[in-house]
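Sending over a structure as structure tokens; questions will come in a sec.
With one protein chain removed, the remaining protein chains of the complex are shown where they sit.
For subunit A:
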Amino acid sequence: MATLHVELVAVERMIWSGEANMVVARTTEGELGVLPGHAPLLGQLAEGGIVTVRTVEGEDMVVAAHGGFLSVTDRGVSILAETAEISSEIDVERAREALRRAEEAGDDPDALAAARRAQSRLRAAGQDA
């Protein structure tokens, strides 16, 4: 069976690359699933969104991606993000702490953005946000 070559790239480093059976992401327009053979596509990921990559081993890798784009070509899928974290690397305690701090900080745009990032980290880690 055909597989997708997935590259997950953050600004500071390449986070993950490998083969996958499916990628599920949410763009600003809505939820979207990519299977092998998908038509070429460029999408902007929703703010604070999470991306799920089903690897060939059958595991679901959940990624919190902030400020990202999704590009599907005939050679595979690349996910570009300003920062991205794989769920297994997310420190739940720290994310909660960050969320609490951001919520206390009030209404300025930076705090709201920080809160959204923390929420998506928690969601990716499978916790309630």
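Just so it is clear, a contact is a pair of C-beta atoms (placed from the backbone, for glycine too) under 8 Å apart; a residue touches a chain by one contact, two chains touch by 3 or more; residues count from 1.
Going forward, contacts and distances are computed from a predicted model.
Chain not shown in the complex: UniProt lists it as "ATP synthase gamma chain", one of "D-amino-acid oxidase", "ATP synthase gamma chain", "Sugar ABC transporter ATP-binding protein" or "Transglutaminase-like domain-containing protein". For the chain missing from the display, the contacting residue among A:27, A:52 or A:127 is A:27, taking the whole complex into account.
If you put the missing chain back, the residues of subunit A touching it would be 7, 9-14, 27-30, 32, 39-44, 67, 69, 71, 73-75, 78, 80, 82-83.
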